[in-house]
Every structure is written in C-alpha cells, then in structure tokens.
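Removed from the display is one protein chain of the complex; every other protein chain stays in position.
For clarity, chains are labelled A, B and C in written order, and residue numbers in each chain start from 1.
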Amino acid sequence: MAVTILFLGPLRDIAGEDSREVSAPLDWPGLLDAVSGDVAAQLKEERVNIACAGKVLADKTLLHAEDGDEVALLPPVSGG
Amino acid sequence: MAVTILFLGPLRDIAGEDSREVSAPLDWPGLLDAVSGDVAAQLKEERVNIACAGKVLADKTLLHAEDGDEVALLPPVSGG
Amino acid sequence: MRDIRLLADPFDPSSSLEKLSEASPDSGGIASFIGKVRCGGGVEALELSHYEPLTLPGMDALADAAQERFELGGLVMLHRIGTMHPGDPIVLVAAAAPHRRDAIEAVDFCMDHLKSAAWFWKREKRADGWHWIEPREADHADLARWA
Partner (left out) sequence: MRDIRLLADPFDPSSSLEKLSEASPDSGGIASFIGKVRCGGGVEALELSHYEPLTLPGMDALADAAQERFELGGLVMLHRIGTMHPGDPIVLVAAAAPHRRDAIEAVDFCMDHLKSAAWFWKREKRADGWHWIEPREADHADLARWA
C-alpha cells in the first residue's frame, strides 16, 4: 500500500494535481522530496499545516505516515 | 390654558392617574407641590428625568413650563 | 434600506430580515437580534409603554449614531409597544454591512441603547398581577462599553 498526499486549496493549483500516491512510510524530508519545489517552499512556511490520518500535526516536521494514511497539505484558510 | 403633567411607566401607578392639569407657568418647586409626596420623592431621585415640550431637561430643577406645555415624568427605562 | 419603526401590532422578524437582505445586495453580511417574550417563568403577558414625543425620535437618533459609527449598507430597528404574549417578538435589530464586524457591532450597539437609553417601560403580568421591570445593572454596564 501507499501514502496519499492531498493538495488542498491553492496548493492544488501550485501542485497541478489533487493528490499523489507515494510509497510508505513517509516522513518530513520524504514529503519535501515527493512534492515539487514550489510546493516544498510553501510547506516550509509556518502558516501551512499538515494533517496525517485526520489529525493536524502540532509539529509537521515530526510527520510519520504509514501505509494507507492520507497526508493533507493545508494552506492558510479563508472561510465564512 | 394649563400645563399637563404626564405620569409614565411605574410613576403612573404611584400617582394613581395618567395625567393631571395644573395652571401655568410651572417650575420645579411648583411641580413638587403639584404631585403627591410619593411622586415628589421619586422626582428627586437622579434616575428620574423630566421632559418639557418634548425635550428631556439636562437639569430638571430648571423646569419652566408655559401654557400648553406637556411635562412628562420619566422613570428609569427598561426597554428591549 | 433604513426602517425604524414602533409597532403596535405583532410583526414577523423573518420577513423584515429577508427584505433587508434583498435590499442590500452589496453587503456580504447581515447580523440581527430578535428579542421575544420568554415562555415559561410564569409570565402571562408583557406590556411596553413609551412616550411618543421622545421614543421614535430617540430611535432615529440611535440609528443615525449607528450609521455614523459603523459602515452599514442597511439598518432595521423595529420595536413593539402595547401588550404582548409569550413567544411574541418584541424587538428586531438587523444591520447589513460589507464587513462582518460592522454588522454585528451595530446590532450590539443598538440593542444596548434600546435596553438602557430608549424611552420604554416594561411590565409583566404574572399570576398575582402586573409588575414593573426595573433596568438590570448588567444593561447599564453593557451601555457603558460604547462611551
């Protein structure tokens, strides 16, 4: 099985795709390698969050996604 | 003609009447004399206001009502 | 749209809100407050009296102050007078604005003033008769926030 990386909001446009499957496990350096340079630059910004398996990570550099996990890349929100 | 004294809100119950006609002119001492002792005691409280001819008086002791004026006695409000 | 009125008869806050919304197409936000006669607690009826020469001019001046203080696309302030029963609407304040917080704060501002600085007197009928309602201390503290 694999890890699914999900590009949300404006990151979808920057990535040019909705999602991508990569092989498990996936950690923070692995994630930065798996995405384009533009997306990686965004991920390094403090205001971009990462959720793994439905939980937002307090420290995204501690990402550890396993087989079947969804890793969602969450740019700054603009709701309401 | 005369001056009409109007008892509003709870002052109506204390006065036992909606309004009373008194002879003009009417000043602050005259007003205190014209109403019952219970109403006069209320009037002396800071939170009770007086309007004369449709204007709330900044200093009610400066009341000077002339022929045809309506003097409204305004207890503390409780709207909304 | 500006609609500031005293109403002697029951009214429907929803339809007034919808009219404000339709009349304010370029305001992205509409805030409102509806005050009703509470059910339960033993209140059988509520009567609001007012002093006509002051009450409506006072509400108009309050609307002016709100429109000066906040950027509004529309303002509705409807207030019942007379006798009401549990569940009846007493007051509707609704503000349309391009920005959310202007709309919400305008409603808050108008309600605080209607509660403590408008010429209304309220009494409740309970099983043992009519009782005048005294202003609440909290209402005065709320009003002081805008000074």
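What we mean here is this: a contact is a pair of C-beta atoms (placed from the backbone, for glycine too) under 8 Å apart; a residue touches a chain by one contact, two chains touch by 3 or more.
Since the structure is predicted, the reported quantities are computational estimates derived from the model, not experimental observations.
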Left-out chain, listing which of the shown chains it touches: A, C
Hidden partner interface residues of chain A, rising order: 6, 8-10, 13, 51, 54, 56, 70, 72, 74-80
Touching residues (missing chain, whole complex) on chain C: 14, 17-18, 21, 25-41, 86-87, 98-101, 103-104, 107-108, 111, 115, 138, 142
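In the analysis below, only the chains that are shown with their structure count from here on.
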Separation of mean Cα positions, chain B and chain A [Å, integer]: 73
Chain A and chain C: spacing of chain centres that average the CA atoms, whole Å: 49
In chain C, residues with contacts to at least two other chains: none
Contacts with two or more other chains, residues of chain A listed in rising order: none
